[in-house]
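Missing here: one protein chain of the complex. Every other protein chain is in place.
Right, chain A next:
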Amino acid sequence: MTEITEVPSPFCGVGTDDLKIQVDGVTLKVLENGCAVNTPAFEQAITDTQPRVDGQIVSLDVAVAKAVALLKNTALPVIGGCATDVNGMRGLLALADRCGAVVDNMNFTRARNNFLALQDSGWMNTTLAEVKNRCDLFVVIGADLEVVVPRFFERYIWNAESMFIEHTDQREVVYLGTAPSGSASTSPSGKAAQVLPCATEDLPDVVAVLRALVKDKPIRAESVAGINVADLQVLADKLKAAKYSVITWAAGALTYRHAELTVQTVSEMIKDINNQNTRCSGLPLAGKEGDLTANQVCGWTTGYPARTRFSRGYPEYDPFMNDTNVLIAEGEADALVWVQAFNSKSVPPVTELPTIVVGRSGMTFSKEPDVFIPVGTPGIDHVGHAYRTDNVVAIRLKKLRDSGLPSTADVLNAIDKVLREETVC
């Protein structure tokens, strides 16, 4: 039995790396600094250790051969999920390039709210250490932050020491839209966050008014979506008076059509504030189950985020057309590869298409895939790299135990190798 300290987590999105984990054979127990997201993700037991073809246990070689047979003569295979580490994505993209597949990260429809805003007008953003040391006003738009990242406030807002904020307790927290479900955002001395509540789908109106107020545009209405304009005026004034305000949102929580316009309004408002002689930055929240990792690696490999097809021999990005669910529903896809090394509950969409699953041990399927290859989890069964929410910092994931499970990269590289042997020369 050993204890490993300073364990980084690929699960919580903020790259928490102070976990202490006890390792007993292949059994893990989080001893210190766990949370509702990380502890179960680390402690989940290994169940499957062997690949299956048509529900029968087979060797890895046989499973790889079957996967190759299913992929070999496809016209438009789709590789969905894309939830793995950097090396896993490298292997995934090499395979996709070879077989002319579509690569589609499973969280892309949510992330698209950010990408469309970024690719249309850009933004000014910051990272976690800047929040921890510089942020004097923290505004949360449309997200129940502590459910998404349980330790966010503890680590980055109510941190005991900060280089440039004398008493972190004095920081102001404002929620716009969704109210917090717990008390993580209440300061250590008991000051609760200010909440300006509205329905999520009313956020476009609310942020539009807020931006107008920041720009000193007259607003005739007295309230918007149940929020007094006077209260929004106070928030606008605070944003302009703060030295280093930070505005955060979770693209996935903005569950209405064209939410990218909300992200854009917020991002443009942040630029406006920076043109009024003070600083303000955005902090988009993401980074779960390798979504940022998928987009980063796909970004440097193809130039585009992870909703890109290789069917014409070169990468083509389309944030709408290359959606796994659309391609399956419209009958364009002719095979599905599902890659999900982090979350065994995240299973592929049920389809009649030939299906290959490269997934975390413990997946249960309502319809057994043609091929299932259980793989190790990055940061538990093998070393790796993952991006955290600020999309700048890549964390080095540790290997905690010897499970004998192959990595995603091992499996995808093996499929790619056999496919090459069978298709080239």
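Keep in mind that, in the parts below, a contact is a pair of C-beta atoms (placed from the backbone, for glycine too) under 8 Å apart; a residue touches a chain by one contact, two chains touch by 3 or more; residues count from 1.
By our rule, contacts and distances are computed from a predicted model.
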Between "Peptidoglycan D,D-transpeptidase MrdA", "3-isopropylmalate dehydratase large subunit", "Tryptophan synthase beta chain" or "Formyltransferase/hydrolase complex Fhc subunit A", which matches the UniProt record of the unshown chain?
"Formyltransferase/hydrolase complex Fhc subunit A"
Which of A:C12, A:V30, A:I46 or A:V86 sits in contact with the chain that's absent?
A:V86
Any idea which of A:Q22, A:T127 or A:Q233 touches the chain not displayed?
A:T127
State which residues belonging to chain A touch the missing partner chain.
6, 8, 14-15, 17-18, 86-87, 90, 94, 97-98, 115, 118-130, 132-134, 155-156, 160-164, 243-244, 274, 277-279, 281, 295-297, 299-305, 310, 312-317, 383, 385, 390-396, 409, 424
